[in-house]
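Only a single protein chain was left out; the remaining protein chains are all shown in position.
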Amino acid sequence: MAPTRIKEPVITLSAGPVAAFPRVLRAMARPVHYDFDDYFQQLYEEVARKAAKALRAPQPALILHCEPAPGIEAAAASLIGPEDVVLNLASGVYGKGFGYWSQRYNKELVEIEVPYNESIDPQQVAAAFRKRGDIKIVSLVHHDTPSGTINPAREIGKIVRDHDALLLVDAVSSFGGMDIHPEDCFADIFITGPGKCLGGAPGLTVMAVSDRAWKHMAANPKAPRASVLSLLDWKDAWSKDKPFPFTPSVAEVNGLDAAFEQYLDEGPEKVWQRHALTAKACRAGIQAMGLALWAKTEAIASPTTTAVRVPEGMSDADIIAAARAEFGVVLSSGRNETKGKLIRIGHMGPVAEPIYAVVAVTALGGALRRLGRKVDVGRGVEAAMAVIDAGRA
Amino acid sequence: MAPTRIKEPVITLSAGPVAAFPRVLRAMARPVHYDFDDYFQQLYEEVARKAAKALRAPQPALILHCEPAPGIEAAAASLIGPEDVVLNLASGVYGKGFGYWSQRYNKELVEIEVPYNESIDPQQVAAAFRKRGDIKIVSLVHHDTPSGTINPAREIGKIVRDHDALLLVDAVSSFGGMDIHPEDCFADIFITGPGKCLGGAPGLTVMAVSDRAWKHMAANPKAPRASVLSLLDWKDAWSKDKPFPFTPSVAEVNGLDAAFEQYLDEGPEKVWQRHALTAKACRAGIQAMGLALWAKTEAIASPTTTAVRVPEGMSDADIIAAARAEFGVVLSSGRNETKGKLIRIGHMGPVAEPIYAVVAVTALGGALRRLGRKVDVGRGVEAAMAVIDAGRA
Amino acid sequence: MAPTRIKEPVITLSAGPVAAFPRVLRAMARPVHYDFDDYFQQLYEEVARKAAKALRAPQPALILHCEPAPGIEAAAASLIGPEDVVLNLASGVYGKGFGYWSQRYNKELVEIEVPYNESIDPQQVAAAFRKRGDIKIVSLVHHDTPSGTINPAREIGKIVRDHDALLLVDAVSSFGGMDIHPEDCFADIFITGPGKCLGGAPGLTVMAVSDRAWKHMAANPKAPRASVLSLLDWKDAWSKDKPFPFTPSVAEVNGLDAAFEQYLDEGPEKVWQRHALTAKACRAGIQAMGLALWAKTEAIASPTTTAVRVPEGMSDADIIAAARAEFGVVLSSGRNETKGKLIRIGHMGPVAEPIYAVVAVTALGGALRRLGRKVDVGRGVEAAMAVIDAGRA
Partner (left out) sequence: MAPTRIKEPVITLSAGPVAAFPRVLRAMARPVHYDFDDYFQQLYEEVARKAAKALRAPQPALILHCEPAPGIEAAAASLIGPEDVVLNLASGVYGKGFGYWSQRYNKELVEIEVPYNESIDPQQVAAAFRKRGDIKIVSLVHHDTPSGTINPAREIGKIVRDHDALLLVDAVSSFGGMDIHPEDCFADIFITGPGKCLGGAPGLTVMAVSDRAWKHMAANPKAPRASVLSLLDWKDAWSKDKPFPFTPSVAEVNGLDAAFEQYLDEGPEKVWQRHALTAKACRAGIQAMGLALWAKTEAIASPTTTAVRVPEGMSDADIIAAARAEFGVVLSSGRNETKGKLIRIGHMGPVAEPIYAVVAVTALGGALRRLGRKVDVGRGVEAAMAVIDAGRA
């Protein structure tokens, strides 16, 4: 006998993977074509070009056929050579994590770490360069998802470029949900993926890589080749006239095509606006219920994820389970150091719509109440609605 | 203006990625659920168990979230330690290729190589063990796709097990299309994927790993961790109670679920039978047109891919292009050493149906004729039909 | 240039067609098979049997290949002969409408009409039979969707059967969302469709027809044949051994298959429970905001649709437009006589989940406020949540 099936969620407000757009899901059901056939080769080039258009990047995007965590590992392996001093900027779990990858390859790791509810101060970066003129590579997580906080990528990027170092930016869960692009922030490797703000499925990494970064990788004697960790293997694979080093994930590429079409058709500014309004409404509702945001200041709270401090004496797992059981609404916990300390509400892709701020406030508030805490959900909803109403005016 | 779209293929008879079953494509359009939600965790465990059922393996299967080429790289990286002597069996491009990966990690590589239209003789393996008692790991490609030839995995596996070495078997393009399973051939790591005989999309690797192999990996001081190359990271990820090291490719897992359901619902024996009959009919048709099979003997020709020698003085690319232009039929070329020497016709997944042998014979024969060669296609079709008719009797 | 695309709705809470289950949508993408092929013939019979199982009816269901409005027209045309006195029970727009169809075919129409926010009193039916012993057919709309009210079908049905008359029941928007089945209410023709509580697409009619009704139709000299209005043409079409009078809507049948599977897999009692709880929460929220239900008493308010009286001095169209613009939420207006007087919120199929009661309250309350009316939405949400919380306990 089949095991009792857990009931499918009603509404997913996770921090990713997020609910995908119906259009993307349908695209993933397109026929699987042979990767060496001209039809797919042409499609692949078109997708790489659409990605570049969305990224506002000059060259067709680099697509890696794994989700962004291994994609970032591959970027580290490819870019960082045995002579490189790396400055790692850690304002959260993902930022900290990059340092561990870096240390496998770098000559030396320099790190700036701030509490995981704060963001990196560009002046710290400038100071680091003053102290260490030999910093060659700087790594930054734009939106450290496990904290729901945003770093000032543009300001940091300017400093890095002024010092002629290379900048790697993880914008996996911010690109597509706010105004951030590789050239704006002087990124040499800018990394994102379809499974967050673009409302696609996880399974690919999309990168914009500068000529400077390609040159550095080409000169890196340890840069992997014939490997899933190699960026260089895939450098020219976007071209319909070039072979693939291994089989691309055909269905994911079809889905990516639709994710970028959705984004470009809707209009990036409109997409960012609905992410921002949803998050703002959510924050207002959360705070009106007497709960605290995780982010030290609202200014650094992400427009794509709202992290809420777990109330004293309560368990994140219990809260998430109660929201799921009572309303069928899926929320996310923290990760590693932030695990147990916060609950995350995703505003990405198709649920980056203000009505879902009301859903989030209700589900979180209702769950807390179910667990015995006094919460004025009505007040939370009213606060969220006031933001929405002002935003629509 | 949009570029002129290349016409979509009519029928894909490639050596993979192959046309996927409609049922798999629809499954890839299922909602993307949050990987940490119980619903997906339960589904993932079910898929791992379905995979094990199909593999006739005792433990839930290991799923890696990349296609089999990097999956095999990961297996090499994880299994082969700095103290290991590896015997690599190379009867084709993929077999040869594994040796290069092995050499990154092994103490010493011993290799048996045969011409790429032949198969490995188990006696050679026995002899190698006699010469080198210290061989710890043996690697074998069961179906070397770029050659369309099958190696005697069971016989070789028996010898390896008798010498207490570990066996890695690449059955990517044979499993699901013929009677081959990890325990039959004493494989310690048995590797396949959804994008070939199962008629799924490429993008995942499915493995059966023995306890002996897990123990060896655990003892390997260089086995990657926190890496896309790590098998150990994913060892327990099948369990609904265990976290994922990084985000699994949710849509691909949904597709894999359907691919295994299709296989198990249809009945493995029936699936193998239609692969075998299609390939046999195709070989008969090819030979009746005066063309030569690439495989030295028909006994080692794969039931999932038919490799045909490119006639003297002709170009594989021209032939493939002519079949595509004249009939909309997609065929595959060789790879590396076999490139230019053969044309491959895939009989995998939904096109492993005898009528497609007729399509293949017509498309290949017609293409050759288009290019000026005299070919009796009618005779080829008649020969294929005779096989089909006998097979249906 | 393409016209500016209207933004796709975010959440549809209409009174039907309603949002379809993803599983149904995927089923509609199954390959289109030839209707005369055994594969489809078998599938069709299976679907007719699944429908019967869901309807708790003894015979495979009758499927008509048009949506229920023409389906009901066909039932009237087929059942009602020139010698038949028909008692039509009108508690709403759809009930009233059936009388017009009846009059095309009947000898005489007798009608009981009540205000469109009330329901039929079974005693009135009993009285009608006392006055007119020659009533042969009684027609009843179980849930008159444009009013959101439920009639006491079982009690009425008992009376009709006791008088040996035939009963036609329109349960289009109630079946699948509450406990109502043909045999429970003594229906001779019981009509429903996939596009309401089952969460399917509109485009088919599903009927349970009693032997008594078939006999009456067979004896009706004016019953249409070779016509879209004929039920008799399709009487045996469910059987895999019988031909179809015209081409069935293959894709709709595929979708219907999935809609019934969804319903049976989830469990009818569970499905009704989530419809009931959602509606109850919605009604509580609506009333807590100071708005009035359309139904005269809550006891007759449908568990599948909540009709809300349009506040004095306001326009239904403005309210619907405001909910759509502010939140992307789709609501329904009334129809004909109820148009302008009420707003309808559907609780059918996938949105018959309590969290959508909160969405509805927010969207309706927010829309009213946007139009200048004072509404305490927070109070409404709290009231809805209290019901949900009690229902989950």
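List of remarks:
Lettered A, B and C in written order, each chain numbered from 1.
In the analysis below, a contact is a pair of C-beta atoms (placed from the backbone, for glycine too) under 8 Å apart; a residue touches a chain by one contact, two chains touch by 3 or more.
Only a predicted model underlies this, so the values are computations on that prediction, with no experimental measurement involved.
Looking at the complete complex, one finds that the omitted chain is in touch with A, B, C. Summary of contacts with the chain left out: across C:60, C:92, C:255 or C:378, the touching residue is C:255. Take chain A: the residues that touch the chain left off the picture are 22, 26-27, 29-31.
On the side of chain C, touch with the chain left out of the figure occurs at residues 3, 5-9, 12, 14, 16-20, 25-26, 28-39, 42, 46, 65-70, 73-74, 100-101, 195, 201-203, 226-229, 246-252, 255, 324, 330, 332-333. Seen from chain B, the chain kept out of the figure touches residues 5, 10-11, 26, 29, 325-329, 353-355, 358-359, 362-363, 366, 369-370, 376-382, 385, 388-389, 392.
Basically, only the chains that are shown with their structure count from here on.
Inter-chain centre distance (chain A to chain B, centres taken as mean C-alpha positions): 34 Å. Centroid to centroid, with C-alpha atoms defining each point, chain A and chain C lie 44 Å apart.
In chain B, the residues that touch at least two other chains are 26, 29-31.
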